[in-house]
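Only a single protein chain was left out; the remaining protein chains are all shown in position.
Note that the chains take the letters A and B in the order they are written out, and that residue 1 is the start of every chain.
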Amino acid sequence: MNINITVLLLSGGTSSRFWPLTHKMSQQFLGKSFLDRQIEQLKDCGFKNIVVVSNTKLGTDFSSSVPTVVQKGNGQGAAILSAATYIKTKPILVINADDLVSPLLYKKILEIAGADKNILVGYKTKRYFPGGYLVLNGKKIAHIVEKPGEGNEPSSFVRLVCDYFPSSDVLFNFLNKIPNTNADTHYEDTLTAMMKSGEFFEMLEYEDVWIPVKYPWQALTLMDHYLAQIKKSTIAKSAMIHETATISGPVFIEEGVRVLEYAKLTGPLYIGKNSIIGNHSLIRYSIVGKNSVIGFGSDVTRSYLGSNVWLHSNYIGDSVLSDNVAMGAGSVLANLRLDEGEIFSEIKGERIRTHRSKLGALIGENSKIGVSVQIMPGVKIGADSQIGAGVLLQQDLPNHKKCFVKQSHVIIDNHTRKSPDRGGFRKNI
Amino acid sequence: MNINITVLLLSGGTSSRFWPLTHKMSQQFLGKSFLDRQIEQLKDCGFKNIVVVSNTKLGTDFSSSVPTVVQKGNGQGAAILSAATYIKTKPILVINADDLVSPLLYKKILEIAGADKNILVGYKTKRYFPGGYLVLNGKKIAHIVEKPGEGNEPSSFVRLVCDYFPSSDVLFNFLNKIPNTNADTHYEDTLTAMMKSGEFFEMLEYEDVWIPVKYPWQALTLMDHYLAQIKKSTIAKSAMIHETATISGPVFIEEGVRVLEYAKLTGPLYIGKNSIIGNHSLIRYSIVGKNSVIGFGSDVTRSYLGSNVWLHSNYIGDSVLSDNVAMGAGSVLANLRLDEGEIFSEIKGERIRTHRSKLGALIGENSKIGVSVQIMPGVKIGADSQIGAGVLLQQDLPNHKKCFVKQSHVIIDNHTRKSPDRGGFRKNI
Partner (left out) sequence: MNINITVLLLSGGTSSRFWPLTHKMSQQFLGKSFLDRQIEQLKDCGFKNIVVVSNTKLGTDFSSSVPTVVQKGNGQGAAILSAATYIKTKPILVINADDLVSPLLYKKILEIAGADKNILVGYKTKRYFPGGYLVLNGKKIAHIVEKPGEGNEPSSFVRLVCDYFPSSDVLFNFLNKIPNTNADTHYEDTLTAMMKSGEFFEMLEYEDVWIPVKYPWQALTLMDHYLAQIKKSTIAKSAMIHETATISGPVFIEEGVRVLEYAKLTGPLYIGKNSIIGNHSLIRYSIVGKNSVIGFGSDVTRSYLGSNVWLHSNYIGDSVLSDNVAMGAGSVLANLRLDEGEIFSEIKGERIRTHRSKLGALIGENSKIGVSVQIMPGVKIGADSQIGAGVLLQQDLPNHKKCFVKQSHVIIDNHTRKSPDRGGFRKNI
């Protein structure tokens, strides 16, 4: 059925679990923000009316391509209500902006959407997911059980917020009627009330891509997703590739890029405007923002680099470096434990599984890292921080901190007998 | 004279001074074990009957190409007796498997061997060697003086165990007759008894190659010996050499090897099956086992690498890395003292001269070394160990240990005035 639907793209969250990176929806992929990529996908699927619900911090300039409203009050219910005046059509589709899904889901919604039924999406899971489980009665959704706990799942269908309502009026009536005593559950409480009142909810079963983006290392998951869309090489006319450099696999190289002597590029790879890939560097399966400099002898592998990032003889593996990060010569972002085990990360006091055995560092904006620094796998470094030369960083560092090594020395006269002779070097060619 | 001789290749030792490397006779050179290379040399010289005397740990599968007997009891005398049933000829030649000598020695033995005389080899030395010295009476060996001490040498001929007996029966009679009260001297006591009883022993003077292999750094000496046998390049058909790589000097490259962009190979060099020489790497005068990966920007010089060794932007100089060793980015095996003096090594509580001013690390199997580690010259690292990032290792580490740095930090607010500003980096291209 071809009907006109308003899509509400909810993005009013603070993205605090995405620290030390900036707001997840602003993260740039191949020259566009994650939000704009989401909007682009919706448009490509045929949605014409899209409204973004933002928050006071992000403001209304969050996306330039669609109307944006700043959320009043907390919770998804409040978010939907905030957008009331922007809704131009009767049918609406409510989506979490930070859920990356396949366009197939939206196409299916468009196919089955009609005047007679609400639709919720049930994502078929094999392992427990801490979300809302849909309990079915035939095709009808009987009710929703929130976070039942592992082992108590009432079905194998977890609700993926992609909610179709044939009448926004009905939804708004219920939202206004149900008291918003708990902002976190207000929207789900409303859906439950609608179900109880006899509104028909059908489940759309879905099994394809679903990446609910919460954690900073998921920037790498998104990167892989968008890099996979580069199918063949595009090299801008003003880009200069030195004749001794080598390129294999699909690369997307923007205007003004310079690739210097003996650089090796392996796609899929994206290099933003005016960035320089220095001589003797290796860069592969990565995104590099604009105006960045990958200095001499660097190795950048499966990593996301923002704009104006400066490297110099570094190893950057499975890492995320935000805008304006600079690293001194010889510093290394280690990306594998010695026991090759899974890497964990502490977020808001909780030890979180990353489901990755390869993960480097996650570094906030404007941070400067000195020479010969070692950052251990999975470590997060806040924005505006400084890490001094020789630091071995094993724990997260908050924003706006300086961290330096206290190193003890022995200084003795050079002619001292039986002195320890440590520090061998090489003298041969 | 062309006679049929059984060669007893004594290899019943524990190879304990070869720690942290595995048994010296099992060390692989150009795809074959040291033992098999020794057997090969004997066969090339014309010996057809070769028996290896092994120990309970090594077992009888030690060499697949010749009969192997497990030694019963201790000492060389016991070793010879253990092989009794394997000896098919009257004349026998007793050799220490770990003595590397020139084939010229064996050819000379074959020339002068006959029915009428026993032959011991006298190695002409200029400096003191802690072995048995041969005292001559004309061409006849009068007796043997064990370890006379420096300055008390009775001759300039040290006994190199390559003992020819025209009658194994006579030898066995004496070995059985002389009481084995001291396993270490039983065999020499037997020889002395034979001399006293009137058996004629002639000395064969020898001055060419003799490498009695005891210590782990001698794996490098053996490596040099076998690499020198590569006279011209052999590159297997399935090996892939990138067009930007350069090769000079004789190299032996096995099937499935990949040499990536801008790699520089300098022979003599051996690269085992399916190994990868990563881009921007330098490798020369070295052996690399099979399934190893020399990651980006590594420098491997005069070093022995086993199978499944993983490097990444390392300097490996004059070092031995056993199978399954992995090293993190930027770690360095230093191979020269700052004063460029001789490197010593402690073995079983004794400080041993290595007679080398260039020697890196000696690393046992399955050890993992983190990023930015510095190992000082001559340091030995046991098997199954882990060295954490940033460790400066100056002493040997036993098997099965983890070694980590305790590093002290100062963490202050970034806007603190008059804070130390350490850790300079570079920001230019």
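FYI, contacts are C-beta pairs under 8 Å (C-beta built on N, C-alpha and C of every residue); 3 or more make two chains touch, one makes a residue touch a chain.
A quick note: this is a predicted structure, and the numbers were derived from the prediction, not measured.
For the options B:A326, B:I343 or B:I363, the residue in contact with the chain missing from this view is B:A326. Of the options A:R337, A:K380 or A:K401, the residue whose C-beta touches the omitted chain is A:R337. Only one of the listed residues, B:G122, B:G297 or B:G378, touches the absent chain: B:G297. Counting the whole complex, the residues of subunit A in touch with the unshown chain are 244, 260-262, 279-280, 296-297, 301, 312-313, 315, 317, 328-330, 334-341, 358, 368, 370-372, 374, 376-377, 386, 388-390, 392, 394, 405, 407-416, 419-420, 422-427, 429.
For subunit B, the residues in touch with the chain missing from this view are 244, 246, 262, 264, 276, 278, 280, 282, 293, 295, 297, 299, 310, 312, 315, 326-332, 334, 338-339, 368-374, 376, 384-392, 397, 400-406, 420-428.
FYI, only the chains that are shown with their structure count from here on.
Subunit A and subunit B have Cα centroids lying 53 Å from one another.
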